[in-house]
Structures are given as C-alpha cells and as structure tokens.
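Note that one protein chain is taken out, while the other chains of the complex remain in position.
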Amino acid sequence: MKITLQVNGEPREVDVAENTLLVDVLRVNLGLTGTHVGCDTSQCGACTVHLDGRAVKACTVLAPQADGANVLTIEGIGTPDELHPMQAAFRECHALQCGFCTPGMIMQAIDLVENGDQLDNAAIREGLEGNLCRCTGYHNIVRAIQSVADAG
Amino acid sequence: MYPFNYHKPETVADAVALFNDADDAMYLSGGMTLIPTMKQRLAAPTDLIDLSGIAEMTGIDVAADKVTVGAFTRHNDVATSGAIGETLPVLAQLAGLIGDNQVRNRGTIGGSLANSDPAADYPAAVIGLGATVHTQERAIAGDEFFQDLFETALQPGEIVTRIEFPVPTRAAYRKFPNPASRYAVVGVLIADFNGAIRVGVTGAGPCAFRASGLEEVLNQNLDPEALEGVEVPDAGFNSDLHASAEYRAHLVKVMARRALNDLLS
Partner (left out) sequence: MSEAIAEDTGIGAPVRRREDARFITGTGRYTDDLNQPGQVYGVFCRSPHARAKINGVDAEEALGIPGVLGVYTGTEMVADGIGDLPCGWLVKDKAGNDMRSAPHPPLAATQVNYVGEPYALVVADSLQAARQGAESVNAEFEELHAVVELGSATVSEQIYEGIDHNLAYEWALGEEDATRMAFARAAHVTTLELTNNRLIPNAMEPRACLGVHDAATGDYTLYTTSQNPHLERLVLSAFVQVAPEHKLRVVAPDVGGGFGSKIFIYAEETAVIWAAAKVGRPIKWVADRSESFLADAHGRDHITRAELALDEQGRFTGLRVKTTANLGAYLSTFGSSVPTYLYGTLLAGQYKTPNIYVEVQGVYTNTAPVDAYRGAGRPEATYVVERIVEQAARELGKDPADLRRMNMIQPEDFPYETPVALTYDTGNYEASLDKALELIDYAGFEGRRAAAAEQNKRRGIGFACYIEACGLAPSKLAIELGAGVGLYESGEIRMNPTGNVSVFTGSHSHGQGHETTFAQVVSDKLGVPYDDVDIVHGDTGRMEFGLGTYGSRSLAVGGSALIAAAEKIIEKGKKIAAHMMQTTPEQVDFDDGTFSLQDSNQSVTIQEVAFAAYVPADYPEDLEPGLTEKAFYDPNNFTYPAGTHIAEVEVDIETGVVELVNFVAVDDFGHIINPLIVHGQVHGGVAQGAGQALMEHGIYDEYGQLQTGSMMDYCLPRADDLPDFQVDTTVTPCTHNPLGVKGCGEAGAIGSPAAIMNAVTHALGTKDIAMPATPEKVWRAVRGE
C-alpha cells in the first residue's frame, strides 16, 4: 500500500506491505539508518523517533498507522555543523560510547526536555525508563540532558 | 510478521462490520502489546482494524462526579490532562506509571483493558474506582469486566468505546514494578467513596480483582495499622521468575498500606 508521510520536513511516499514497521520504512525504504533496532520486545528504545511531535518506538508502529503523519528522526534535528543543543550536549558530556542507543536516547531526551518541567536528576532518570544504554551507565547521559534542561 | 489486510474505519459501526466480514480479524488500538506479539509471529490475524480514526472513541470529559475517557485515549493524554489531574488525580498518576514515555504516547486505555494483561495498571483503576466499561452494545460494570488471564467480558467483535470513572472522595495507587518489564508485579488502588472503600488489585492474580478482605477491614477502620493483622491469601496468585505467589500476597499488603498512607496524607 502507498503511504505518505512527512519525514524530517520532507514529504515522502513509499509503497510497502501492510505488515511493514515504521522503523523499516525509515531504515530500508528511506535509507535513514540512524534509527536503530536493538530489541524485539519494545524495551530498548533505540528506535525512538517523534511521531506527530511525540516520542514513540518506531519498532512498534505499523507503517499504515503512520500514514499522513509527521516523523522526525535523528537525521532531522541537526547536522555536524549545526548540531541540535541535545546533540551538542551529548558530545560535550561524553554521553555516548558505542553510539548505538544514542539516536533513540537523544530523541527521547528532546521529548523529555520539551514536555517535562523541573527536570532534576531523578526526573531525568525516570524519563529515560524506555531507553537502555549498556555502555555509559547513564551518568553522563543524565548530565547532558540536565545541561540542556538548565539552559532552558 | 504474517501478512494481513489493514483497515482504518471512521465509525464504530464500520469497524464492527469489517470485523464481522473478515475471517479472523483483530482490532488494533495503540498496538503496544499486539504489535510485538505479531512481530514474534504469535498472533496472525487475517485483518487488522485500526481504531485510531474513530472520532467517537476519543476525548476526555470531566464532570464533578464522573470522568469519562474515550477508549482510544492514549496513556499520556490521561497522565497529562489538567482536568483529570484536578478531579481524579489518581487516574492521571496511574496512567503516568504505565510502561515508559514512548509506550504512554501510543498505548490506549481501551486497548489495555480489552487485552486484560494480568500485570497492566489500568485494570486496578477500573476495579478500584468501580468504573463502567462501555461498548457499542452495552455498559459493563468494572467488577464484571475482567474474567481471567487475558480474558474479559467482551464478546467477539465488541469494542470498548469509553470508560466512565466515578469520582471518589479520595484515592491512591501504589505499584511495585517488575524491574525488567516495568509492568506491575503488584498494583493496588484504594478509593474512598464517602467512607465506602474499594480496593482494586492488579498483577497479583490472573486478572485484576477487588480485594474484598482488605475492603472489609478498611471499611471498619481506615487506618494503615488495621492492615497489619490481615491475611492476604495467595491461593490462585501468579508465580513467576520475579515473584512467587507468597511474595505477591505480601506485596499486596505493603502496597495497600502505602497507598492508604498516601490517601490519608
């Protein structure tokens, strides 16, 4: 079936089977491989993107459910020359090591800062409950998000 | 995932008609359980009927004595609803404890109830608050809705359209999350309706239930100390890697006491 969606501000149309996942539309059909798949039970959050402005796990959204939607992925928030503040903070605070969870972590972190008020250490940690990182122990991820939250 | 036909009706009537016409249809709400199950090839409907386009299933309506939530309302919409936060804060708080942020942005109350996962949070609210579950055909009392493990009073093709929650004088919910999945190992909601106490328990048994033993005690004496001597029998309770039936029974008591402390404070 044909699906039309806005991806990172660009209108895109793909022709996919009904049982295609949004994450595969992004990775396979559109070549946006920054969104990763780290599990098959919707736990790890590596596939987190924004769907109509909300953080969701793209491995648990069917392509037809995203028909007509606005999708924002890690590729759409900044470039190496013009980083999103969250991307810059992750680099500054050494909030990533292998980088595999990072795109999902950043997309959730942006949602958290945009929608959360009074983000202290505990609130940030709680806000990351849908994202697993095996490298950093989260310490520097929390610092990075805190720095963005504090900067307003 | 096995192939299926996808439908996105705009009315409940159309959804039901599609359901009846298909060989083996399933309704798709938020998809937070169904999609992973289909990915693992453990469910293989011929037709998937997406309920997201049905306007009559959305919306939150808050009156002084009653909060009505459309079945397609996503968890975060309940959690962050200012009106619910003011009138029925326990529901907003409970919704904010479901899964994680990304799951709360997709999952819906109707989907959660229809699935009747023994460890889901919302059933504790339906039971504890004595809610009424509405479908296209009838109104089902919350106490009658959950029947067994993943089994509800819903008939094939029946769709949960909205849920009505009576507003108690005060209420509180405590959850002991499974450290891995964040589902409730045990969740207890206590509500006080002008002195009449209801206790809804999720996680402990095959489906959510009223803890009548606890209610009896608390109806006589709404005091955490009153719970000390109460026995919570663990017969029929769930037992798995994370918690034995005995431990679950103990947690019911601890969560009940903590919820009661919250309620009284």
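Note that the chains are named A and B in the order they appear, and that numbering of residues resets to 1 at the start of each chain.
We adopt the following convention: contacts are C-beta pairs under 8 Å (C-beta built on N, C-alpha and C of every residue); 3 or more make two chains touch, one makes a residue touch a chain.
Remember, it's a predicted structure, so these values are computed and weren't measured experimentally.
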Study note, to complete from the structure: Contact with the hidden chain, among A:Q6, A:N29, A:N70 or A:Q97, goes to A:Q97
**Study point:** Chain not shown, touching residues in subunit B
**Key:** 1, 40-41, 176, 179-181, 241-244, 247, 250-251, 254
Review point. What residue numbers in subunit A mark contact with the hidden partner chain?
Key: 17, 19, 27, 32-41, 43-44, 46, 73-75, 78-80, 83, 87, 90-92, 94, 96-103, 106, 121-122, 124-126, 128-129, 131-142
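By our rule, only the chains that are shown with their structure count from here on.
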Practice item. Using mean C-alpha positions as chain centres, tell me how far subunit A is from subunit B in Å, no decimals. Key: 28
Practice item. Sort out for me which residues of subunit B touch subunit A in the complex. Key: 1-6, 8, 28, 31-32, 35-36, 38-40, 48, 50, 52, 76, 80, 99-103, 105-106, 181-182
Point to revise | Contacting residues of subunit A [partner subunit B, same complex] | key: 1, 17-19, 21, 40-43, 45, 48, 51, 54-57, 59-62, 64-65, 108, 111-112, 115, 127, 129-131
